[in-house]
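Left out: one protein chain. Kept in place: all the others.
Up next is chain A:
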Amino acid sequence: MADNGIGTSHQANTALIQASNLECKNLYDYLRTRPSTLLDRLYNHPAICLAVYRELPEIARQYVIRILFVEQPVPQAVVASWCHQSYSKEHTHVCQVLSDLFVWHEAPIPGGLPGWILNSTFKRNLKTALLGGGKPWSMSSALEADNKARDVSFLDGYSAERWECVLHYMVGSQQQEGISADAVRILLHAGLMKRDEDDGSPVITRQGFQFLLLDRQAQVWHFLLQYLDTVEQRGLDLGECLTFLFQLSFSTLGKDYSTEGMSQGLLIFLQHLREFGLVYQRKRKAGRFYPTRLALNITCSQNKGVPVLEEDAPKGYIIVETNYRVYAYTDSNLQVALLGLFTELLYRFPNVVVGIITRESVRQALRGGITSEQIIGYLKQHIHSQMLSGDNKNALPPTVLDQIKLWELERNRLIYSEGVLYSQFLSQADFNALKQYAQQTGCLIWSNKEKRTMVVNKTGHDDRKKLEIEECVKIYPNIYNRNLPNEIWCDDADHEHCIEAFQRFCPRHFIIDMMFVKSTTWPVCQF
């Protein structure tokens, strides 16, 4: 097959093949990708140790508590024996998690057996967090009473308003006040919005749509992670900000805290949090701030059933009928805009919107990158309390839910994966060897032994070229690669011999691209 044409359409194809979805990292995923030095610094703060500990898998928490007071390495075999044999997979997983987070590290015990020992900083500070003691957290609450104290409902209203401002901006509804250039930059950086190609104004992306349908807590966490990515460019200290954020997440709602003793960087950070409604400050220089609900427990990953403290959370407003009609009792432009993502709106009244879910409207949403799960999740999350009354467990009509799922499946009847087809192997042994290699590297997508045909993904294909060179070098002592990884040389006067070697190990496809430089006696082969 000719190679030309692939390059040009490649861009479009990748877009079609890998529809990148919004990636929701939890605390573990986030910290795992940080350098160990940063983690070590973070572990100097009991608040972070506690937060990390709370987010560990259950078995990992068990292990940590068991060895928290052990001052020497514990044999790995002993740790493994705490977990039933049938859960060995989980055991390996949590060991990996603990190592990834540098909560513990390997240490030999006398006698040479491998053992685990907790990171000493982590150990010390987790003890402090659990048992008390240590320095007071920098967020002091020693303040005389605020003569204009704010109560919880005020804070809730405030934070909701601030946060909705950001969301409003994303859906592009005009009526709200704008958000700062800083916040826009974060949205752009997060890939939730992108600059329009024509006029440069930010427009929402598919990730952005998915973001909008997340629940509030997940939104805040995702947004903050993206914010933290940019924190260092602003000249703030990532460690300091993270520490503060975790302390904030353990603070009490409706209580005021002093800004005294906070560094200049933290004060800037506080102003940013204030803009998004994570903290409330009456004035920039008020000297005190109130954490809001958004800031509390931010680290709790979305899948963990967070104890619902949102009794006064916004009431559901959506009614879905079996005839695909949707009634939304709301006057918020944001909610209407969100609903409009996947329904066809028919009528708009002061306090209610009527729409209809159609194949076209759902497909529109699917094309925009929203999944059926997200649509259904959103409907469930905002369902009207009237629909929940009675003993009806499935408040949403199952017909509608199923149909939405079917509409999605209909689009996914074909699954594409870019790859490279290998066929016409000369011997079964060659085929087996390559297949085994592909399996080990995890790049085999399809194979058939009888036909001696296999498909591997692209990265695997490139890796295989390297393997080929290595093999070649191994078997023919006169051949070696030098300088460039994709180049092999033959230190042999016998050209025929070299070319045979090259051909044996480099399939026809590459032979075409090969360049034989017959300088003096050395042929060279380039891929």
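What we mean here is this: a contact is a pair of C-beta atoms (placed from the backbone, for glycine too) under 8 Å apart; a residue touches a chain by one contact, two chains touch by 3 or more; residues count from 1.
One rule holds in what follows: contacts and distances are computed from a predicted model.
S.K.: Assuming one chain is omitted from the figure, identify its UniProt name from "General transcription and DNA repair factor IIH subunit TFB5", "E3 ubiquitin-protein ligase CHIP", "Signal peptidase complex subunit 3" or "Ribosome biogenesis protein C1orf109 homolog".
M.R.: "General transcription and DNA repair factor IIH subunit TFB5"
S.K.: Have a look at A:Asp29, A:Glu373 or A:Asp430 and name the one touching the chain we're not showing.
M.R.: With A:Asp29, A:Glu373 or A:Asp430 as choices, the missing chain is touched by A:Asp430.
S.K.: Spell out, residue by residue, where the missing chain touches chain A.
M.R.: The missing chain touches chain A at positions 1, 3, 5-6, 8-10, 12-13, 16-17, 323-325, 344, 346, 356-359, 403, 410-411, 413-426, 430, 445-446, 448, 451, 453, 455, 461, 503, 507-510.
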